[in-house]
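I am attaching a structure below and will ask some questions about it afterwards.
The complex is shown incomplete by one protein chain, all other protein chains being positioned as in the whole.
We call the chains A, B, C, D and E, going by the order they appear; numbering starts again at 1 in every chain.
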Amino acid sequence: MILRFCLKSVFAIFTLALMPAIASAAGHESSALNSGDTAWMLTATVLVLFMTLPGLALFYGGLVRSRNVLSVLMHCFAVACLASVLWVVCLYSLAFSDGNAWIGNLDHMFLKGITVGELNGGTFPETIFIMFQMTFAIITPGLIVGAFVERMKFSAILLFTTLWLILVYAPVCHWVWSGNGWMFNNGTIDLAGGIVVHATAGISALILAKMLGPRTDFPKRIRPPHHPAMVMIGASMLWVGWFGFNAGSQVAANEAAGMTMLVTHISAAVASLTWMVVEWLKTGKPGLVGIVTGMVAGLATITPASGAVGPMGAVCIGFLAGIVCYFACGFVKNKLGIDDSLDVFAVHGVGGIMGTILVAVFGVAAFGGLSDHAIGAQLFTQAKGVGVTVVWSGVATIIIVYICKAVTGLRVTQEVEYTGLDQEEHGETSYNFE
Amino acid sequence: MILRFCLKSVFAIFTLALMPAIASAAGHESSALNSGDTAWMLTATVLVLFMTLPGLALFYGGLVRSRNVLSVLMHCFAVACLASVLWVVCLYSLAFSDGNAWIGNLDHMFLKGITVGELNGGTFPETIFIMFQMTFAIITPGLIVGAFVERMKFSAILLFTTLWLILVYAPVCHWVWSGNGWMFNNGTIDLAGGIVVHATAGISALILAKMLGPRTDFPKRIRPPHHPAMVMIGASMLWVGWFGFNAGSQVAANEAAGMTMLVTHISAAVASLTWMVVEWLKTGKPGLVGIVTGMVAGLATITPASGAVGPMGAVCIGFLAGIVCYFACGFVKNKLGIDDSLDVFAVHGVGGIMGTILVAVFGVAAFGGLSDHAIGAQLFTQAKGVGVTVVWSGVATIIIVYICKAVTGLRVTQEVEYTGLDQEEHGETSYNFE
Amino acid sequence: MILRFCLKSVFAIFTLALMPAIASAAGHESSALNSGDTAWMLTATVLVLFMTLPGLALFYGGLVRSRNVLSVLMHCFAVACLASVLWVVCLYSLAFSDGNAWIGNLDHMFLKGITVGELNGGTFPETIFIMFQMTFAIITPGLIVGAFVERMKFSAILLFTTLWLILVYAPVCHWVWSGNGWMFNNGTIDLAGGIVVHATAGISALILAKMLGPRTDFPKRIRPPHHPAMVMIGASMLWVGWFGFNAGSQVAANEAAGMTMLVTHISAAVASLTWMVVEWLKTGKPGLVGIVTGMVAGLATITPASGAVGPMGAVCIGFLAGIVCYFACGFVKNKLGIDDSLDVFAVHGVGGIMGTILVAVFGVAAFGGLSDHAIGAQLFTQAKGVGVTVVWSGVATIIIVYICKAVTGLRVTQEVEYTGLDQEEHGETSYNFE
Amino acid sequence: MKLIKAIIKPFKLEDVKDALSEIGVVGMTVMEVKGFGRQKGHTEIYRGSEYTVDFLPKTQLEIVVDESIVEQAVDVIIKTANTGKIGDGKVFVIPVETAVRIRTGETDSEAL
Amino acid sequence: MKLIKAIIKPFKLEDVKDALSEIGVVGMTVMEVKGFGRQKGHTEIYRGSEYTVDFLPKTQLEIVVDESIVEQAVDVIIKTANTGKIGDGKVFVIPVETAVRIRTGETDSEAL
Partner (left out) sequence: MKLIKAIIKPFKLEDVKDALSEIGVVGMTVMEVKGFGRQKGHTEIYRGSEYTVDFLPKTQLEIVVDESIVEQAVDVIIKTANTGKIGDGKVFVIPVETAVRIRTGETDSEAL
């Protein structure tokens, strides 16, 4: 989507923001740098990095026991660094160089051939596009952390992340957002990563959690979140950062970015309140961890649709996100019995997939949407995209887990698990209050 | 003010940033999108949301007992979501559609008639203006939270917030910032909300606190802030976010925004040091909670004036903010005996009102200001604006509190108060360190 | 560098972003406001302030004992306010007004002569340039806080900071970044403060720590960081804020800013992983405090070089930062026996100096760099700049410390040190969990 | 001398302390503890899953007093800490052989 | 009645609690403590410097029981808390003279 929107933006800007005289000269001007777009893309990049560091890390860290909080922060941090380096080494090239419909080539390994002056085919420098997209490659494996907290070996996490980024993230990213990708070209709508980010991470999380096995004592003696305030801080950072994620995916400071911001926010607010009310009705008390989880669900769900729906579509999507993800959490843990510890699948997977499907409906003008597709055909396109992604992510994850099992081993010993990963894996203690 | 500044900006940009050829064509170009302004307004919106989530929430959360911290975060979060939804439903329309001098109409309920391409009469999309203004409607009732922490029923909070936004915020916002508003048209100066935000919230907080009654054991056994570091984190977020609040209210990335940022910062720094010194002299020790409270006072006080004063005016305003708000805190709690628990009135109310008055003085050229009003007349205009707002907010708050009393009841029981709202109202525990 | 880049930017923008017709008229247009650059500089300023408040404060606060955490936050906060006020009073004038090659004059004391409409000789308002540069003057003495935590008198800190900013920061800043400065004019490369920020702070920290003496019980009974999660939160904020620091120093939203952001990020990620691996090999466990310290080292080291190196140069710089700073920490504490408590010299000093030297190498095209200097000559220029700065900072610091000793005394008593500065100096308690 | 160990509901601490002061008990040591007893723990529900919290927050007071006022002190505690609801807590009395004030070296009754 | 004071490894708490419940011990008070003993503290290394952590996190249980089941309770604790590794902890038994239930005023055995 991004590249397509780029082109749109270029035109939008030349038509709207500059004067006729320029527009007429637009032919050879189409790759001129626009400082406003550049300013926004710099900012959006900062915001998306902020989502992971420290946003997601805190959101997850507050949910585990106090003896494992540092390990969770460490996972998020190390994964972010690792993904950054891999992005430079080969991921960017695999994802965004031409290649074929399924995968890019290796022409830009180590960012070979990127010059300072090059624009990204749009209105801002290629370097910023590389950075912006890198932050997506950072947060996506970061999301998966929620599935394996409190029990997975640190070395296994690093290996898993490396393989997963190469085998799952890079190809799916290429399919959807590269000009040569098959989903890009069949008109699949995924503005900011319902498929690329949330579906891939969600499915892989579920499978990894299943293969890894539950935390010892799950579900009988699992502890409540050790620090709900930390969860809320992280969630709030996710919220503000998500504007970079979604509105930044419009790759311009323009009208589309404005509407994307608006619908993103509406979905988050509605989903939060919906979750709160459901929880209130079901348990008698509206909780903080609940309302912020609703918020994340609302944001994940609107993500693919945020470039195509209007305010009322956002209200509907937020409402559905709040309800469906709420029940999905209970379903995975209690019915499936899978210890997807921090509900990555139920919130991100279910949300991302649902949003990818719903955009086919709420994106059309009849529902206040901005897209001009036919609901039926688009539903099929969206479903196909989701389906292939789910299968690919699932199969690849299974293979990767077997490799990790063989190379590093997956789990820490039970004693380490009991004493806590902070002490045992990282040699640190979380709260030394005296 | 905002719309007025919009127009100014449009001209500024066309005169300064583009070339004569365009300026001459400016007639039909006046609503062209400027990507730089758009980038800044996207960013400013993010910053103001960040002020509430998690800024204000942490600032307040750290000040209460550990058994109530989650409830405070929940109040801020739920209020933010509720305000967002109400904004979409009717508040935006009430505040910013034409209507009359006192209130807007309902033409834009549910954001009816907002299209993606529409600009806000200025240089960036209407959608972003809706979002930017929404963040003000989010933080204002958020400020009031400080008045009722540790004792008010959650259901009552939601009801109070709903009614307050409709009866107080929307009209006052319309008076001051809508093109039809009576204060807008009588030349009242309030760049970023000395009246709209701080005066309304401050007065309503004072009255609500009085009607609600003090925390049991106030003032004898009230506990010191449970987590001053959390207070400082929140305060720092308020500081950085406030640049979006004030400089964003110039609705353009231009010269005015630059000066606004500068004077905002100066006032905050001066007020912080002033408060610190006063506290040092009075108590023998300069405290962290004190210095950051001074900062908030400095920011609240400069808010209405930040578009009209120069650096030296900012120094004076910051100095007065630090001193006056310091003593106002003691006055409300010890002399009036009102448990406005987190000093909403003394810091925001007093600061906002003081700044609204002082701008009449420090805004003139003789004091290094940028405005060309006559001090005397402007003083009268400003005082009238404040006076009407105070009366309106006060009366409306009294009515709303009675409604809440009847519908939901106001306070939790004493046992709930003792055990803590976290456990009793939200079913959560704040710090599960083991 | 900044001003030089300004000029470049102006040209870049006119050549690339606008059309020929304008470029030809550029003569008298060269100081036109660019709203995109302005938007980015507003944002960058916010980001750099965020680095100190609360970023650096948390990074440092988490590393000390729980009985001193508030004092550290207080140091950072009060220093920030003090630096802001001093900047307005005289520092800006001393640093950036014309003067001679060694120091500016006092023409702009109290920001005299700054008007709202003035641009900074570039494309955005002078007011924003004042603010942006102020945030650098805020963070630099903030860095020094790490050297004296847990034992220095608060009054001494305020006096030290005041004198240091006037005697060290203002002149060095003038040398390097003012159009009249001798390093500016001899072609010293220091985009964002390897010399101005990190070398000055690092050297002064080392000397202050030595003269102040170690914490009682150092090194035998010194406590591990009381809150590594707080350290990580602060570090993450430093990371995101650093984009404002480095990419903002390009003073435009342009191609150079994009590349600067990219290499900044790469260095941080590589240094983090490098440090982690070294620690893993040396101690058997990869720790959270370690990896984030590596990140800071990577960022400090790339800072001077971030406008001149390419992605591969950034990889090398990050790698060296991770290794060298790791061993520097142990060297200072264990070999030199200096209680530079939070490793200001080992991380910032060593990193900043190393980066300032390395840019001479990695900045040339042969190593993928963007500069066209001759390695040998540039090495000499860089070394001379570093050398003079080190000597100046060192001597001035010694003098300042003697003054403080005479006027306020340097250290708290041992009893105060044992009981903790929070209680004794600021009258507050950090964690009141009940 | 006896050590009175009282486990009470946290929000009763201030009342108990005040009541003890009134009868001349001027020293005590307090700690936050977790209690398990007849009053069953509660469940907290997060995202649709139940978490059992077995241990409840309680406050424990330790007060060393002269033989002569043990009974009175226990009575005062019981009366003040009572809410009539399950989980109000317990008072235990334990013999103490010696007491010393660190500052002065005074012992026994004089040390209290 | 006796007060059983057991210092155990924190992760054994749940097991010990369950085991005690099984033999009918329905009440106990638990606190987080720091232990110092044969099991030496560890060093944590930050940025190349070693920090000695002398005290290790332990959990202390205090359980007042009737004379009659003291031995059994101690046995159960020892068996359940045992890992065979240094630092497993200690059990101490201390005499208790009186016990009162705050809610009802019941005393001694009935108070437990």
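As a convention for this text, contacts are C-beta pairs under 8 Å (C-beta built on N, C-alpha and C of every residue); 3 or more make two chains touch, one makes a residue touch a chain.
Only a predicted model underlies this, so the values are computations on that prediction, with no experimental measurement involved.
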item: Given A:Asp107, A:Asp372 or A:Glu434, the one touching the chain that is not displayed; value: A:Glu434
item: Contact set of subunit C toward the excluded chain (per top definition); value: 217, 221, 418-419, 427-429
item: Residues belonging to subunit B that touch the chain removed from view; value: 219-225, 279, 282-283, 285, 287, 289-290, 293, 326-327, 329-330, 333-334, 343, 346
item: Those residues of subunit E which, in the complete complex, touch the missing chain; value: 2, 5-8, 31-38, 54-55, 58, 60, 74, 77-78, 81-95
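By definition in this document, only the chains that are shown with their structure count from here on.
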item: Between C-E and B-D, the pair joined by more C-beta contacts; value: C-E
item: Interface numbering overlap (same over half, different under half) for subunit B and subunit C; value: different
item: Distance-maximising chain from subunit B - centres being C-alpha averages; value: E
item: Chain at maximum distance from subunit A, centres defined as averaged CA atoms; value: D
item: Where subunit A and subunit B are represented by their mean Cα positions, the distance between them in whole Å; value: 32
item: Interchain centroid distance [CA atoms averaged], subunit B/subunit E, Å; value: 52
item: Per-residue overlap in subunit C, given as positions that touch at least 2 other chains; value: 21, 34-37, 39-40, 43, 223-225, 253, 283, 285, 287, 289, 430-431, 433-434
item: Subunit D, residues touching no fewer than two other chains; value: 32, 44-45, 53
